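Of the protein chains in this complex, all but one are displayed in their positions.
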Amino acid sequence: MNTAAAIAFQILQSVFVVLAAPLLVGWVNRCRAWLQNRSAPSVLLPYWTLAKLFHKEPVIARGASPLFRTTPYILFGCMWLAAGIVPVLATGLPFAPAADIIALVGVFALARVFSALAAMDIGTSFGGLGARREMMIGFLAEPAMLMTLFTAAFISGSTQLTTIVDTLGHREFALYPSLAFAAVAFLMVLLAENARIPIDNPATHLELTMIHEAMILEYSARHLALIEWAVAIKLFAYMTIGIALFVPWGIAEGGDWHALPLAIGTLVAKLALAGAGLALIETLLAKLRLLLAPEFLSSAFLLAVLGMLTHFLVQG
Amino acid sequence: MEVAIVLGLPLAGALLLALAGHRDWAPELNATMSFATFFASILLTTRVVADGPILAFDEQFFVDPFNVFLVALTAFVGFTTALFSRPYMRIEQEHGRVNVARLRLYHSMYQLFTFTMLLCLLSNNVGAMWVAMEGATLSTVLLVSLYRTPASLEAAWKYFILCSVGIAQALFGTILLYFAAEKVLGPGGSSLLWTHLHEVRAQLEPTVLSLAFVFLLVGFGTKVGLVPLHNWLPDAHAEGPTPISAVLSGLLLNVALYAVVRSKVLVDGALGRDFSGSLMMGFGLLSVVVAAFFLSRQKDIKRMFAYSSIEHMGIMTFAFGMGGPVAAFAGLLHMTVHSLTKSAIFFTVGHAAQKAGTQNMDGIRGLMQVSPTIGWGLVLGSLAILGMPPFGVFTSEFMVLTTAMHEHSWATPFLLIALGIAFAAIFGRVQPMVFGETTAQRLPHPPALIPVFAHLAIVLALGLYIPPYLAAWYRQAAALIG
Amino acid sequence: MSALHAALSPAGGALALAVLWLAIAVACLIPSRNAAFARRFAFPLGAAAGIGVAFVGLQAVWLPAQTLTLPLGLPDLPFHLRVDALAAFFLMLLGSVSAGVSVYAAGYFREEASGRLALIGCQYHVFLASMAFVLLADDAYLFMLAWETMALSSYFLVITDHKQPSIRSAGFLYLLIAHLGAIAVLLCFGVLHGGRGDYSFDALRAAHLQRGWATVAFLLAFFGFGAKAGILPLHAWLPEAHPAAPSPVSALMSGVMIKTAIYGMVRVIFDLIGSVRWEWGLVVLVIGAGTTLFGVLYALMQHDLKRLLAYHSVENIGIILLGLGMGMVFVGFGHGAAGALGLIAALYHTLNHAVFKGLLFLGAGSILHSSGLRNLNDMGGLIHRMPKTAFYFLIGALAISALPPLNGFVSEWLTFQAALQATILQNGIVRSLLPLFAATLALAGALTAMCFVKVYGVAFLGRAREPAHPSPLPHAGDAGGMERYGMAWLAAGCFLLGLFPSSFLLVLNRVASRLTGHGLSEQALSASGWLWLVPTSAEQASYSPLVFLVMIVAVTLLAFFVVRRVYHGRARFADPWDCGYPEQTSRMQDTADAFGQPIRHVFGPLYRMERTLPGPGEATPRYTLKIEDRHWYWLYLPVARAAEYVSSKIALLQQGRISIYLLYSFITLIALLVFVR
Partner (left out) sequence: MQVPFSTQLVNVLAALLLLIAFAMLSQRRVLTLIKLLAWQGAALAVSTAIVASSTGQTHLYYSALLTALLKVILIPWILHRLIDRLFVRWDIETLINIPTTMLIGIGLVIFAFALATPISQMASTLTRSTLGIALASVLLAFLMMIVRRKAVPQVIGFLAMENGLFFAATSATYGMPLVVELGVALDVLVGTFIFGIFFFHIREQFDSLDIRHMEKLKQD
């Protein structure tokens, strides 16, 4: 495939993800509203929120260091980069070999560290509280995520996402018990990492329970907008990772323009389903007590490791 | 001729100091005589190194590379110790622990002690060797009790009784040796001459020699301080004046070990190496381990280093017991570095005790502050004696251990454990004495620390580089020991 | 002429520079105005020598091994020196890191009193020289000589402030464990020797051991060197000694000295023993995993900054051992390429850790030096007072947290790649074990990130806390010039090693292939240019930190400029939102201990905690928490007690009764006579 087309694909995919991410959030919220039979807000609400926030004048706490002000951009950049790594629409993109799954997890870690640091920058009790809880979630979720990805990596014998997706996507259908374990673990990680019920509740500012909201309490206006947007991209990225790992069928080859419409179509369908599913989970489950979160995540970690072991014991 | 000088000088010194030992310049005279002896021993050494072993005075005296190196060492340490004892004894006098009369006794006995040791080293007659050894005991016993304190008297009494009894056993051993020899060499003086015995050693009666060696080992081993015959040693070292502790540890033990090794050579001729070797290795190992465990319980600083001497004599005995060129080489080297290091340690310890006004280690603190030289001397000396590179003690221990590892690998774990325990014990005690806040105060006389750092410098040099002639010398001696 | 040629050869050059260090050490002791001498001349010259050593090493990696013999040492065992690829790599490490530290030291010791500075300068350069000789040594005697000299000089540096009892006990513990380790190493050489030839390393290589003895030698080497490296359970000295030393020395000890232990392990296991067995690899892996988790979990509990960093050294040693163990397992099973990958990962992490841990210790030193604080709970908001230090420290923190695109990430990435080679193993159990160790590594990495969020957030960010014991230097500024240059040098190292890994990969591949006879696969080498890092093959795994960095910077800047162009750049400053609480004091911030609370909750059983809760009636309620290492109660104290017991029994030999003493002699005599009969 010619590189120009591939690069075009790359850019297209990145832009697509960045633009489509808020839509996914809106869709999830809408589904949840339906399930909780509230009158649902528009799917486009997140865009309007972002626009509003960008227009406002930011209020920055006294004693904030430059780190506080640069963090939102770094977060946004990290998520955007992640969106570039994950094969959302097509595999074999030129940027893919620059970073594999481990680097992908590294990007998320980078973002987490910076947001936690920024949270502690002001020196309020809430910032520290949020940062502490976020890192507590992180130190269990991150290895679980890595192990999930390793399971797939062992199956496909590669840590390149595109290679993984190729091998998983073009094999004849077979049941992988290891992948089943991995899928469950991944789901739990996804909930935790995106500040979803049962770990966190994006809808409240209840200080006993809030994690993510406590971290960004000091942010306003454009900074807040960037963070919210980054969060949306993160959710999108996670969902697409999940899709790529577990239901990769229908994704396009890099530079193959004819497969593109089909790829977009299948992707939208999968995402719609996934979003609905997420909303369903969030409706059915109750928020865990904070001190139970480690247990939730360590079970995710164990599941992931189990998946990896079953790969060796079954496919062994 | 040199032999006569080497022996005559200390004897003359003993007489002179017996007359003039109470004068103010007695210490200087003492040092001068010791230096003269040292100089003479250098002459003797050069002579022997140049044109081989010497027999003197119708074979009554015999000098070969083995004993001439000990002679040189003895004379050297005797000299440096005399230098050290100058200010030390003055301070003791001003602290009122000794009076002039006792100083006189001290000085003349010091020379006499040197004489007896040199005699023991040089004499070719096994019987005379025994006599000199007993003489060494007699000349030091009054020095150990110099302070006339109850403790010092007790120590001296134990020293006297135990060593005399031990030496008596050695005499019996000598008689047995003679008994065996005279059947080969016929009656008369020549059958006690070591050189003659050495020539006919293969024909001597094995059973008699085995008995003889047992008696000789127990006898001289008592003076070497082999466990369980060692009990006099810590008391005598702790209670006597520090210069005496220095020479006891640094020299007398060496001389006694020399006597053991000389007899071992004869016995090996008749019995082969295994018999005496296994005995010596057993005693050596026992001494090392037991002494190491004793170390951690000491409160008195000189006592502690006395136990360390036992440990090191054990190492040497083990080395000579193993035999072979490398082990014997290591044993000789260890003799050298141990006597240099240990005497240096005792020098610093003496001044440290004087500064702090006690020998109790809990009372000595923070020497670094009041006198960095003493502090560094003590800490470096202790590290050296503990076998820390780059000091020479490590060199010999390295050779002993590596030889032991492939010849008697069963023994090495004990040795290594003992070394580790000794390290923990001694360094754990020394560190708080040297570092931290101090309790000590200044001294009326500037301490003599040239000896300390001279010794440590030599030990350090030996750790990095053994000059070829010295190595050749050791090799010859090792060859003699076999 | 030949002498000149010898001096120009790597071995000669390294020797000359090491001797130069010794010369500086001696020169420091010359009394005339030695403070100024040490500050202006000795340390900078030492740094220059360090750079020289680094260049010599870099050059020597590509040359065949060179030997040199000095007419010193034992009469029949002169000093053998040898520079092969492995030694060259570690020389590079030593030189480059020590250069930065020396520059820093020139600034750090500026207010030292003359006499003390003379001693420090002397011991410091002896320390450097001894480390160089450890790497150069090619016979057991010289090696032990240099090894113990290294321990000794560093011990004296540790107890520089010997007035404090805690520092003295730390120094003692350090020297004791170091000495015991050295004894084990000596024994190991003895086992390797096998009874023939001398003790030059060539003879040790030549000696053939049967399996049992080889295993004994391996265990002795592993635990002997491990005592210096700080592996479980011999780590106890490390968190005591590293904080006690002056910060540049801590940086050297943590950055370089404990790496010489890794060097020793690799040298003995891969070079001297030769035939590596996979069971050994498993031992290394298990110990390594334990060390990793232990180190990071205890680091999370610390509030003394340097102590925390020391615990992280323990953790990173564990990570290095993980890589090393994987390499040994693969080599043991005969997979050369994978084994090389593991070894490379280990060595790369050795280098990386040297760089960023050195940087972090220097940063901690600057904090201590300018504000007199070492307890995190007394710090806060330092980023405003010392922004430059804060910047360098941030780089170090990101690097150690294994975040791309810095260097810590690269080596952990390589370790993961080594673990992912597990599929090629035949032995099912081992194959399924390796991923578990990878999981440990992942967990440790995440925990490290958490720990350094804590450190950076508590120390540099937030508002200044009113310290429990107020800082001696309240209004201190940023680190001085020399200190900053030192830190900048190492920070640059973090970026260099992070962004151009493939060039270092080639160096390490050379080292590994010289050691094990196998390098990475051809396609890996062909695929990895200056831009791409490819350990096995392009479709299996690849990573390009440079592209990564470019992309992330690009998108971040893009976002920034777009936002700035489209919208206004105005901002208003106000008090932080107080959530309805009228006053928010700086005491309401999380302390370091508070930050560790979730870990205490999750991993509670690992710690030995003593909590004291304030009573209801207390005027100034204080909640204190003391966390201790269980190993003290499991290992160290019992051993001490046992020794005490034995000695107390042996002491019964000497009860002061002369009759008993005579009886001993008597019985000995009789017994020997019986024995003879």
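Lettered A, B and C in written order, each chain numbered from 1.
Definition applied: a contact is a pair of C-beta atoms (placed from the backbone, for glycine too) under 8 Å apart; a residue touches a chain by one contact, two chains touch by 3 or more.
Computed from a predicted structure; not experimentally measured.
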{"item": "Chains in view touching the one left out", "value": "B, C"}
{"item": "Contact with the hidden chain (one of C:L72, C:L557 or C:I670)", "value": "C:I670"}
{"item": "Residue, one of B:F38, B:Y178 or B:F220, that touches the chain absent here", "value": "B:Y178"}
{"item": "Contact residue for the chain not shown (choose from B:G135, B:G381 or B:G436)", "value": "B:G135"}
{"item": "Residue among B:F61, B:F275 or B:F294 touching the omitted chain", "value": "B:F294"}
{"item": "Contacts of chain C with the absent chain, listed as residue ranges", "value": "651-659, 662-663, 666, 669-670, 673, 677"}
{"item": "Hidden partner interface residues of chain B, rising order", "value": "60, 125, 127-128, 130-131, 134-135, 138, 141-142, 145, 148-151, 153-158, 160-161, 164-165, 168, 171-172, 174-176, 178-179, 182-183, 187-189, 192, 205, 207-208, 211, 234-235, 238-239, 294, 297"}
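Criterion: only the chains that are shown with their structure count from here on.
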{"item": "Distance from the mean Cα position of chain B to that of chain A, given in whole angstrom", "value": "79"}
{"item": "Geometric centre distance via CA averages, chain C-chain A, whole Å", "value": "36"}
{"item": "Intercentroid distance (Cα basis), chain C paired with chain B, Å", "value": "44"}
{"item": "Residue ranges of chain C in contact with chain B within the complex", "value": "72-75, 140-141, 144-149, 152, 159, 162-163, 165, 168, 171-172, 175-176, 179-180, 183, 186-187, 189-191, 193-195, 199, 643-644, 646-648, 650-651, 653-654, 658, 661-662, 664-665, 668-669, 672-673, 676"}
{"item": "Chain C contact footprint on chain B (complex, rising order)", "value": "157-158, 161-162, 165-166, 169, 210-211, 214-215, 217-218, 222, 227-229, 231-232, 234, 279, 290, 293-294, 296-297, 368, 383, 386, 388-390, 394-395, 398-399, 401-402, 405-406, 412, 416, 419-421, 423-424, 427-428, 431-432, 435-437, 463-466, 468, 471, 475"}
{"item": "In the complex with chain A, residue positions of chain C that touch it", "value": "380-381, 383-384, 394, 398, 401-404, 409, 413, 416-417, 420, 422-423, 428, 431-432, 435-436, 438-439, 442-443, 445-447, 449-450, 452-454, 456-458, 461-463, 532, 538-544, 547-548, 551-553, 555-556, 559-560, 563, 566-568, 570-579, 584, 586, 588-590, 594-595, 597-599, 601-602"}
